[in-house]
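With one protein chain held back, the other chains of the complex are shown just where they sit.
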Amino acid sequence: MVSATLKIHCTDKKGIISSISSFIYRNNGNIITLDEFVDPPSNTFFMRLEWDISAFTLSREQMESEIATMGQEYNYADNCQIFYSDRKPRLAIFVSKYDHCLWDILLRYKAGELKCDIPLIISNHPDLKQIADLFGIDYKVVKVNPENKLEAENEQTLLISKYNIDFMILARYMQVLSPEFVARFENRIINIHHSFLPAFEGARPYHQAIERGVKLVGATAHFVNNNLDKGPIISQSTMPISHEDSVEDLMVKGRDIEKLVLSQAMKIFLDHRIFVHNNRTIIL
Amino acid sequence: MVSATLKIHCTDKKGIISSISSFIYRNNGNIITLDEFVDPPSNTFFMRLEWDISAFTLSREQMESEIATMGQEYNYADNCQIFYSDRKPRLAIFVSKYDHCLWDILLRYKAGELKCDIPLIISNHPDLKQIADLFGIDYKVVKVNPENKLEAENEQTLLISKYNIDFMILARYMQVLSPEFVARFENRIINIHHSFLPAFEGARPYHQAIERGVKLVGATAHFVNNNLDKGPIISQSTMPISHEDSVEDLMVKGRDIEKLVLSQAMKIFLDHRIFVHNNRTIIL
Amino acid sequence: MVSATLKIHCTDKKGIISSISSFIYRNNGNIITLDEFVDPPSNTFFMRLEWDISAFTLSREQMESEIATMGQEYNYADNCQIFYSDRKPRLAIFVSKYDHCLWDILLRYKAGELKCDIPLIISNHPDLKQIADLFGIDYKVVKVNPENKLEAENEQTLLISKYNIDFMILARYMQVLSPEFVARFENRIINIHHSFLPAFEGARPYHQAIERGVKLVGATAHFVNNNLDKGPIISQSTMPISHEDSVEDLMVKGRDIEKLVLSQAMKIFLDHRIFVHNNRTIIL
Partner (left out) sequence: MVSATLKIHCTDKKGIISSISSFIYRNNGNIITLDEFVDPPSNTFFMRLEWDISAFTLSREQMESEIATMGQEYNYADNCQIFYSDRKPRLAIFVSKYDHCLWDILLRYKAGELKCDIPLIISNHPDLKQIADLFGIDYKVVKVNPENKLEAENEQTLLISKYNIDFMILARYMQVLSPEFVARFENRIINIHHSFLPAFEGARPYHQAIERGVKLVGATAHFVNNNLDKGPIISQSTMPISHEDSVEDLMVKGRDIEKLVLSQAMKIFLDHRIFVHNNRTIIL
């Protein structure tokens, strides 16, 4: 079975679901899942629709063209994406020296949990090359320092282009990306932050957590935007801590929750379930 | 705004969503939410569809008739229900002597959390009448003992009929209902059991939990069927316990989780989200 | 059985446990629970010790005097408290118009869950008097406005004194207490805040949560100090939310978590388990 997944959003209007579901039916598609949501304050309609295209009577080009034409009537033309189940997204992982998120992603990848290809790992340090080798993934070291940031990001951009990358995971990558780099890949870079944002933004969240005496710590996976730790949140979780926990204890415990939250965000992303609207995510 | 909610299930077939959404569009309805699910093993299609009928061009009778006609084509005629937001379901609560679930339901009711009316409480004991009085709800004592079970259930059935009851909550009601009574109200009686079923079915689950030395206890809300504690599960939750907890401690802690699980099940039910299929619930 | 509970903290030093446990043994006490913790950064020793005093050979006065004498050797004299199980702490609840936390506390009280007496409810509004009446608790209205804050707090202080109150719960009391009032009752006023602090301090945390697009909301019970929402945290919890939740939905869901977190904090407090050190709580 091969399926297409359509994501659209637009101002709500009667008839959208009817039009698109009838179009699919007329052309011999079978709807597998349909999820929709209307955001009341902004009156915005969001829809994710997956259908079996094995026996579809139109070619992909014709289908995309007709969906685009309908989009003019409903004004979703600029907010319309189609994905095919036989075309896996391609992921580049960015790392520095911490290896727990990298191991976690690669072991899930190897176990078949992630519907993507991972051809490339980019790092500002050579330390984790052995892990990449073990999984047969190219590992490119791009050194970054305050002086060469522009060139480094250009080099990274070339690699991303060369490897046909669709999206990126910052798996505890310890560099802040420039606004130019971020703008190139809007809502296609996912970061994992080791706190329950917006609590403890910025550096050393576990030190902040102990200083404040909280009884829970958390992790947050979010799209990167140009405000540090303020991008649209995809997934979050917390776990209990106590007065007995040192910063080192939190680092150990935190690894588990970072891995879970990040992998959850990746799976939602790879199922094409995430819409970004007013710096928030709608997850269908 | 007034809305209609349609629940159908049938063997999956191309065109169902298209037919119904087009019907709604043609008659000037606006879809608020559409949730559907296809169960692969049985190839069964389930759909819950809510739409604004404020400006609908058909009367409720005409609408129901046309939906039933479509149901013949798709074979959902026997598995089709329509609910209207301006017609609240009517609930009867069954209690014995424990009062925590009763207080919880009635306080949520008073706070406007529950989209139902509660005209009737039935008990086999007079103990909780004062609580019913406080909320202005009729409290009927129907004594039950091994000899009079049939008459007692007939009396209960008359009350349910007289008060136009749509569904029942057994809020720690300590009597087993007869198969005849259960058959009269299939999938309309919700019970709360104080364990994570199927662990610790039957009497005294906390004693069983301590005997077995589990590290979590739970609660389960389920529809009542004719096998004790084996009906379709709606909602479950667990919480951690330790070797320090006595049966009395579990009773205290358990009250919190019972209340949460039962209120969660009630809200799902009142949103018309529950389908029962092969003794399992599909919750859309 | 009657028990005494001793709480001490002091700079760590060899022999404290030996001295006190030997003192108890010599005088025919039986230790029920002993919990201790040494905070490494500050080298501070904390201990909570509960023992059966039914057959103790000393009077309470003698016992307290001998413990104080040992305190000079170990320098815990200023940080030493003794509680007796036959002398229940007395609680005053402060409320405004929200009633869910009040109902929750009073129903737990009536069910015997809380080891305290509740002789007094203070409010700046008359609205919740009926609930107090139902449980036979005095309800005093003390109006508060920007002009009369000082007099109002003096009136509250007189009530607290007259009713022999040991500690206070702000059960969604919508007034900020003055530094003078707070200083009078250090670490004896517990507030419930409807966010996972330090996220969303101050007013309207649910509005802030939706604005930021978080995927969890929480609640925090903390001692009140002179920095708004920055007092020592006792208990916290979070629950998942989604893009579908409006502020009103969060208010409904939030009530459940507020009640659980507040009751958890009260129980820890009433077991004499909380130590405050550097604006953090150690909970033994």
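First chain written, first letter: the chains are A, B and C, and each begins at residue 1.
The criterion applied here is as follows: contacts are C-beta pairs under 8 Å (C-beta built on N, C-alpha and C of every residue); 3 or more make two chains touch, one makes a residue touch a chain.
All values derive from a computational prediction rather than experimental measurement.
Q: Which of B:Ala111, B:Ala199, B:Leu228 or B:Met251 sits in contact with the chain that's absent?
A: Of the listed residues, the one touching the omitted chain is B:Ala199.
Q: For the chain that got dropped from the picture, name the residues of chain A it touches.
A: Chain A touches the missing chain through residues 100, 103, 107, 111, 113, 134, 252, 255-256, 260.
Q: Provide the residue numbers of chain C that touch the chain removed from this figure.
A: These residues of chain C touch the chain that is not shown: 12, 14-15, 17-18, 21-22, 24-25, 28-38.
Q: Using the touch rule from the top, list residues of chain B that touch the missing partner.
A: These residues of chain B touch the chain that is not shown: 37, 39-40, 196-200, 210, 212-216, 218, 232-238, 242-244, 246, 279-283.
Throughout what follows, only the chains that are shown with their structure count from here on.
Q: Based only on mean CA positions, could you tell me how far chain A sits from chain C in angstrom?
A: Distance between chain centres, rounded to whole Å: 42 Å.
Q: Distance-wise, how many Å sit between the C-alpha centres of chain A and chain B, to the nearest whole number?
A: Their C-alpha centroids are separated by 37 Å.
Q: Give me the residues of chain A that touch two or more other chains.
A: Correct list: 37.
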